[in-house]
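For reference, the structure discussed in these notes is given below.
One protein chain is absent from this view; the other protein chains keep their places.
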Amino acid sequence: MASQIVQHEHSSTLKHHFASDAQQLDAATIGMWLFLVTEIMFFGGLFLAYFAYRQAYPAAFASASNKTNLWLGAANTTVLICSSLTMALAVHAASLGKRTLLVLFLILTLLLGGAFLGVKAYEYHDKWVHHEIPGAHFECEGCEDAGHAPLFFSLYFGMTGLHATHMLVGFVLLVIIIVQAARGKFTAKWYTPVEMFGLYWHFVDIVWIFLFPLLYLIDRSHTGLK
Amino acid sequence: MTMEPKSFQLFPESASNFAPSVDGLYTYMVVVSAFFSLLVGFLIVYFAVKYRKKPGQGIPAPINDHSIGSMILEITWSVIPLALSLVMFAWGASIVFHESRPPADAINIYVTGKRWMWKIQHMEGAREINELHVPVGKNIRLTMTSEDVIHDFFVPAFRTKADVLPGRYTTEWFQPTKIGDYHIFCAEYCGTKHSGMIGWVHVLSAEDYDKWLAQGSGEGSMAEQGESLFNQLGCGNCHVKGGHGRAPNLYGAFGTKVDLSDGTSVRFDESYTRESIIYPQAKIVAGYDRIMPTFKGLISDEGMLKLIEYIKSLGDPNGVVPGKTLTSEPSDIQKSGQMAVPMSEEKPQAANKSTASAGTSANAGRQQ
Partner (left out) sequence: MITAPPPEKTTPNYLNHQHGLKSWLLTGDHKRIGILYLISVTMFFALGGLFAALIRLELTTPAGDLLESNQYNKVFTMHGVLMVFFFLIPSIPATLGNFLIPMMIGAKDLAFPKINLLSWYIYVLGGIFTLYVLLTGGIDTGWTFYTPFSTSYSNGYVIAAGLGIFINGFSSILTGLNFIVTIHRMRAPGLTWFRLPLFVWAHYATAAIMILGTPVVAVTLFLVVLERGFHIGFFDPAYGGDPVLFQHLFWFYSHPAVYIMVLPSMGVVSEVISTFSSKKPFGYTFIAFSSVAIAVFGFLVWGHHLFVAGQSIYAGLVFSVLSYIVAIPSAVKVFNWAATMYKGQVRLETPMLYSLGFIGLFTIGGLTGLFLASFGMNVHLTDTYFVVAHFHYTMVGGALLGYLSGIHFWWPKIFGRMYSQVWSKVSAALVFVGFNLTFFPQFLLGYMGMPRRYHVYPPEFQVFNVLSSAGASVLALGLLLPAIYLTWSLKYGEVASANPWGATGLEWQTSSPPIAENFEVTPVVTTEAYDYSTQQEVVHVG
């Protein structure tokens, strides 16, 4: 078997087991996409449970879902979409090597993400106050088929809770990246962590885009009899 | 009541209408499997011996393409196994089609599984624990539910089993073909005494069965006891005969198709009856309001089956004579906060289902 010496430029960010920067970036990108696929499957289990129970108990789901606050949900959706915009702008700034702009957009993303989490916390508190948390003290005022209403709320907390956990993790990662960016770690030639984090953040946004209609919008005009 | 231990055997008894077909399929599968196992085993042993490397044997020839192979062989050894397998599929499917269609004349017997015993209720009122008396040559349909976790009612001699689920009814049916005693096993792991949740099916001749049935429970048939429950719970206040009350008519309704308020329809079967009593707002009959209160926690699983039998009997003009008063058992109706009187010494460990907000008290004493 013939062999040859493979020459490559050793930039400081190139790990020794890769042959080129391009290969390294490629590998990172595929890796992140694969990770996002696993996340789709992870949320998928909950989506399956949601569809199964909504199909089985439509009256309970319809009236219970009216208990979510449409305006807060819409506000959160807007906030998150804006944060995806700022994140995309951050990646773009990174690709141009513009450090200040990069840090600015990252911080904006962080603030918007924080706003989302704050609204969520308020919503959860509101549910607590109205005893809409499944368990011993659950009450669903005016709900049809109240015996099955806890299922909706279990899924509400499970799905938004899992989503919020992902946002929290993203929050922490984002802080780390902001610090690294402020210290000038990223250049126009290498900003892979920013790019990869961008993918992750967009994914978390997309999950919410699915959650919002399912939990807040469907059957909003449902007027059940009681 | 313990039976004499059976002597060593290789096959279970063949005691139901399904057994011959299942055994036939098994034989086919064993033959096919033996053939292919032996073929593969023979081939690899034969090749290992015949093509054993001999000392001084030369280096293999170079290869040019990325695959040595034979399309014909690949097709052959894909298609033939597939064809043989599809016979297994089709034969098994036909057995299951048969098993999933209990005949209309089947005798209904109700089974309630509970950790760790089987409670059997015959329509006529007789009850038994861990034993099931049935007449030979008659079709028997078991309607089953669990009071706690998933169990499974398995009779190897009949070749039938079905999971027994909480909150739902499952069914299995069979026609016993041979008089004798056969094992009942719980076949879904259910905790400490899973392997003790066993019993016996006693297949009797028709006369012996009638004699046994006549011993009864002295409390009347299940339908009669169900009527008494029906009255005690006040169902008739809304569900008046003819359906002009606040609630749909029940007389003659069991088994019919019911149109619901959302446009879909459902068959009025045991599961629908149970759901309508525990989650009355899940499905509303077209034209009626969402006003039925829930009876969750107020009726035991056995009481539920009696109610169902009663409602079934409302379709029968020769059904229960109105006005005949019989008391139901105190265990059938549960007061808030109390468990039904258990039929064994088992202390209630399960979540206290008596109230709609069951939950926290059930955790007391259990780790985490």
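Think of it as A and B in the order they're written, each chain with its own count starting at 1.
One rule holds in what follows: a contact is a pair of C-beta atoms (placed from the backbone, for glycine too) under 8 Å apart; a residue touches a chain by one contact, two chains touch by 3 or more.
Predicted, not measured: the structure shown is a model, and the values here were computed from it.
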Full-complex contact with the absent chain, from B:165, B:213 or B:240: B:165
Full-complex contact with the absent chain, from B:86, B:129 or B:206: B:86
Touching residues on chain B - with respect to the absent chain: 5-12, 21-22, 25-26, 29, 32-33, 36-37, 40-41, 43-44, 47-48, 51-54, 57, 59-70, 73-74, 77-78, 81-82, 85-86, 88-89, 91-97, 99-100, 115, 148-150, 152, 154, 156-157, 159-163, 165-168, 170, 183, 185-196, 198, 279, 349-351, 353, 358-360, 362-363, 366-368
Hidden partner chain, residues of chain A it touches: 1-6, 15-19, 23, 26-27, 30-31, 34-35, 37-39, 41-46, 48-49, 52-53, 56-57, 134-136, 147-148, 150-151, 153-155, 157-158, 162
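Quick note on the criterion: only the chains that are shown with their structure count from here on.
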Complex contact set, residues of chain A against chain B: 57-60, 135-138, 144-148, 224-226
In the complex, chain B residues that touch chain A: 262, 278-279, 281-282, 284, 289-290, 294, 296, 356-357, 359-360
